[in-house]
Each structure stands twice: as C-alpha cells, then as structure tokens.
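A single structure is presented below for examination.
All protein chains but one are shown at their positions in the complex.
The first chain written gets the first letter, and so on, giving A and B; residue counts start at 1 in each chain.
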Amino acid sequence: MTEATATEPVLRTEGLTKHFKVGGTLSRRTLHAVDDVSLAIGEREIVALAGESGSGKSTIARLLATLYRPTSGQIFFRGQPIAGHRSRATTLDYTGQVPMVFQDPFSSINPVFRISHGILRSLKLHRPDLSARQRQDEAERVFEAVGLTPGHEMLQRYPYELSGGQRQRVGFAQALATRPKLILADEPVSMLDVSIRVGLLNLMAQLRDTEGVSFLYITHDLASARYVADRLMVMYAGQIAETGPIEEVLARPKHPYTQLLLTAVPDPRAPLDVSAQAEVGEPPKVIDPQPGCRFRWRCPLAIEPCQTETPPLRELLPRHQAACHVARADEEVRAFG
Amino acid sequence: MPTENEAAEPILEVEDLSVDYLTDRGAVRAVDGVNFTLGPGEFLGVVGESGCGKSTLLFAIAQLLAPPAEVGGGRVIFRGQSLVGLTDRELAAVRWKDLSVVMQSAMNALNPVKSIGAQFKDAMRTHGVRSGREIAERSAEVLHMVGIDPIHLKSYPHQLSGGMRQRSMIAMAMLFTPDLVIMDEPTSALDVVAQRSLMVQIKELQQQLGFAIIFVTHDMSLVSHFSDRLMVMYAGQVAEAGATRKVFDAPRHPYSEGLLDAFPSIRGPKVALTGIPGRPPDLARPPAGCRFAPRCPKVMDRCTETAPELYLVDAVDVRCLLYDGSSEDD
Partner (left out) sequence: MAMMRAPVGPDDAGAPDAALVAALPTGGGRRRSAALGRLGRAIRSNHKATAGTVILVLFILVAIFPWAIAHDSPNAEVYRRSVGPSMAHLFGTTAYGQDLFAQAVWGTRQVLIIAFGAGLASTALAVLIGVAAAYLGGVWDGVLNLLTDLLLVIPLFPLLIVIAAYVHNSGTLVLIAVLTLTGWSYTARQLRAQALSLRHRDFLEAARVRGERSLYIIVVEIIPTMTSLIVASFLTNALYAVLFASSLQFIGLGDPNSTSWGTMLYWAENNEALQTGQYLWAVIPGALIALLGTAFALLNYAFDEIGNPALRPVRRRKRVRRAH
C-alpha cells in the first residue's frame, strides 16, 4: 500500500467542472454534474471514488478519459495539462496511458467480432511499432495476465461464449495492452455476481503490485472499496465530500454523508442497525444550485453557514480532508450511526 | 421443510416444483424440484446468483410464466388451493387481492404514460371497486403507508425518484392487503441508502399488516437482516434452506459458505478473499453428480457421481454429500 507521494502524481485535476445544458434549446438551465473537483492519483495506488447516482463519479471518469470536455478546470497527466494536446499522436498517447474499463460486461464488447478485435485494434493504434505477429503475442500475454487462459484459444472466442466475469477481464486486458499508467475503472464489478467480484478485485490489486498500474476505482459499494483501495474519495452531488486514506476515513468519517453511507452498507456478519430510520431523502438534482452545502436538506446537523456558504475541502487530520462546516478535527461529530 | 409456524395453516405450499424452458435443444430445467412451506406473516429470502432459477421460481409461483417456460412438475398450493392449472379468470380472483407481486424495476413495471393515481385506480377497478371516493381514499392511504405524500397521486413515474417509484410499486401491491407479497429484487436498481430505507419500510409494513413475503435477491447480506428464513439456490436447486440466523452464522453448504465469504467486510479485520471462481453449470446438460462439484473447495471423489439430496442437519436442509450420514473417507 502506498500513498500519494510528494513527487508529481500520475493524474491530477484542478477545479474540474462539467455542466450540462438541460431543458430545451432555448433553456439556460444547467445541470452541475461535477463542480470544482481537485483530486490526485499517485503511482502504484488504487484510489476509490465512491458515491451514489448523481454524485458525478461517472462523469469524472468520462472527463478523465476525454469522452467529455470539461466546462472549466484542468487535468494534468504527469505534470502536463492534457488540454494542450493538439495532435492525434498526443491524444492517442494519453488514451493509451489512461484507458477505461466499463461497467456493463454485456454491452462493453462488440458482439459481432471475436474478443480479439478490440485488443488488436488497440495495439495497432497505440503501439504501431509492433508487427502483426508481435501484436498477437502481446494480446496473448495480456490475456494470460488477467487470467484468461489459454490466451491464444480465448482470443478466438466470441463474446456470447464468455461469462460476465470473463468479459470484464477482457476489458482489463484491453486496458493493459497499451501499458497504461492509470486505469479508469468505472464500476467494473457492479454488474457481476457476488462470487465473481472478489476475483476481479484481486486482479486489480495484483496488477497494481506486479505491473505497477494505478487505478481510479469508481464504485457505490464502500465494502469493495475498502477491500481493494488505498485511498477513498467520497462524492456527493458533484463535489468531493471527504477524502483520505481508506482505513482512516472509514474509521473516523468526518462528513455526515460518509457516515450515512456507512450506516447503510449491509455487512452480513454484523447486525444491522434496524432502528426506525426517518426517510433521509435522495441525492438532489443539481440544477443551477445556490451556494451552500448540497447535503444540507438531509443533514440533521446543518447550521446557519451550511445554508449560505459552500464548505471548502479542508484538511482535518493528516491527509484526511472533508468539506463540512460542522466537522471537527479533534472530536467525533456524529450525524448518523 | 421445517418452519417456525407449524401451528398455523401455511399460506403457501410449494411441492416438488419444476420449471422447464422449451428450447430448440430440448427442455432445459431451470428450476428442479423445489419444496418449501410458508406460514402467515413469514419473510422468506430466496438468494442466488445469475442463472440459479430464483426469478423463474418466483414467476412460477405467481403463475406468470410465459412460453417457452412452463411448469414441468409439482404443485403450488396457495391457501389450500392449487394454483397450477387455474384459468386466467380464476387466477384473477386471487391476484392482487390475496397475492401480489412487486417487480424489479419500477420503470419497467409502471405505465409511463399514466399517473400513479390512475394506475391505482385501474388496479382497483379491475377488482370491482367502483366508488370514486373509496378509490381515492385507499390510494392516499397506501401511499401514506409507504411514506409518500399523497399529492404524488397526480405524478407520472418519471417525475419521481427511483426510491419513490419502488415505494409506489409496493403501495400498489398493498391495495388489497394481500396475504402474500412476492418481490423480485425490488431494491437492486436503487442506491444503497435508498435501498436500506426501502427494506426498513417493507419490514415495518409487514409487521403492521401481517403479510408473508417471498423476497428474491442476489444480495444475501441485505436480506439477511430482515428475513425469517433463507433459501439459497444454485443451478436450479435448493442448496441450503433454514432459519436465517442458522444459515448465516454457520452455513453448511460450501456454496453458501463461499457466497458469504465473498462479501468484503466494511468493519472488522481485512481478510484476503477468493470468492468462488468458475461458473454455474449449463442447465441444458446438467452434470451427473453434484452441480456445485466443479467449483467446490471441499469436493470429494463421489461428488461427481452421486447427486446429493437434501439432508436435514440441525433443522437446516443442506444439499451436500458431506452431510449424507456416511462417514467421510478422505
């Protein structure tokens, strides 16, 4: 387990923001999917980005994968801003080093081709120095590295012949083929059976250790985040609510939303607190929001500043930050649980 | 199968129920000889992963099977009356009044072009409630029961959040205070906070109104906190079944054990997990012996030859040769 070091992180964002226009063509309303997110991912580390629907975590993945253009803010890859990428060569280089693994194993692979199709195309685009024979060998090597053995036989199969877990491994293989520094994993195990998930989480940890790849692991499941990640970032309504080393955040959650999430995670081995829980509402749709904490309507501890000032992300304990007016560094302030 | 409610008349008796899918390759048995009894007010959790047959089982009980699926054998007896073989008309009398169903995704089950109130009205009209006042009162009452402001009777499904939509589905299922409510993964499309909220609501409603629940899910940890009994399914068969706490605290079937172990813990020490590598068998060609044998960490030689029956161990049914009473050779 490593933490973000003082050296330049692999990927860093500053004030990353993404707004979408909503309503008809004449409407001026915007949906604030991501607002002012500054995060960093270092070498050889797995950072979990956790949140519920509407939190903006998938949008962040797509911004980092350059599927969306940021409304404002910067993304730095190894210290260089990627907005400066003009030529096809530099954008290809970036997407090769920061590839993405998708959530749905049943729609992330084109059903009409063999599963070798994506990975061979990837190699052709990103490693043009390789010959056809070398591409084939590399594809086999990467397949075996993710547990799809025997490589040359699996490459010939069609997607419908594989299980969900195997298809997700294909996704990881495709990402690995381009020798990435960081893999963006967008809920890679959510749609898999429980008995299969652990296998893929173990694969991620193993790739971090043996191939030196970092991961941004996007999930809504805190338990799996704890299992595999080094650091945790909790997102709510487009903003980062809390961030820090994962054990630290889970043991001493400072933000009321993190506390709420923790009480809701079912753990089969521990008795669940089934005491009558008042309806705690749902995450808001953030359209043209006013300043103020976006969690205030659901927070039992909301005070005056919460209504008017958006709380900044501040460091409460070493490397442990939370965006909350009520949270304290020294004492435990419990909103939930 | 042992129940905690032996004294009262069971609400539901499922005897040796099998469901076949008729395909070009021949009949595929998706559910194989499932037996259980449900007493009034009992909460039964049916747990399993993709392809285990739990949803098919549910549909068979609710008589919602459509070709190419059909009941291949066995009986479903609801309040003493056999459901299999009833005509649609006879079933209509039972449906919704005594037995209702909550589907997985409200967006798929609710009519997107009708308001919630209009859909409640449809349901009530179908069952002979004519008075507009009665309909309005009851609609408001059930919404209130699930914690939704009755003003939303005028709302369309897309105007409600995911959690609220699921709640309205449940409210609709409550219209005639049925004796049995069957739920097919009603929480899987929800976020974890909304999920927990909904589960608590369901449990409260159950305690208030006294209906029995069959709750199908793949998320064992979720249902374990609310169910009285648990039934774990694998490859179309019951692998383990018994009181929730018993199955949970000491799972006997290697599959149940593996499944429980596959959940990383949010509290407590961090442990390296393995899950259950492999995949379920192809039900078109089921293996001769135990269906879990290829993936079982405790497999013995005879597991691939002999198909295990359900053996009773400490009031829990377990389909595993480890418990068939003969001594273990290896």
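In this text, contacts are C-beta pairs under 8 Å (C-beta built on N, C-alpha and C of every residue); 3 or more make two chains touch, one makes a residue touch a chain.
Values in this document were obtained by computation on a predicted structure and should not be read as measured data.
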item	value
Option from A:Pro159, A:Gly199 or A:Gly238 whose C-beta touches the chain left out	A:Pro159
Contact with the hidden chain (one of A:Arg78, A:Arg121 or A:His152)	A:Arg121
Touch with the omitted chain, as defined above, among A:Pro70, A:Pro99, A:Gly199 or A:Gly238	A:Pro99
Residue of A:Asp35, A:Glu52, A:Glu140 or A:Asp267 touching the missing chain in the full complex	A:Glu52
Contact footprint on chain A, counting only the chain that is left out	52-53, 58, 65-67, 91-92, 95-96, 99-100, 102-104, 106-114, 117-118, 121-122, 125-126, 156, 158-161, 163-164, 171, 174, 190-194, 220
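The definition used in the following text is that only the chains that are shown with their structure count from here on.
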item	value
Distance from the mean Cα position of chain B to that of chain A, given in whole angstrom	32
Touch list for chain B against partner chain A, complex	49-50, 147, 161-164, 191-197, 200, 203-204, 218-222, 224-226, 248, 258-260, 262-268, 270, 272-277, 279
Touching residues (chain side chain A, partner chain B) in the complex	52-53, 163-165, 193-199, 201-202, 220-224, 226-227, 250, 260-272, 274, 276-277, 279-280, 282-283
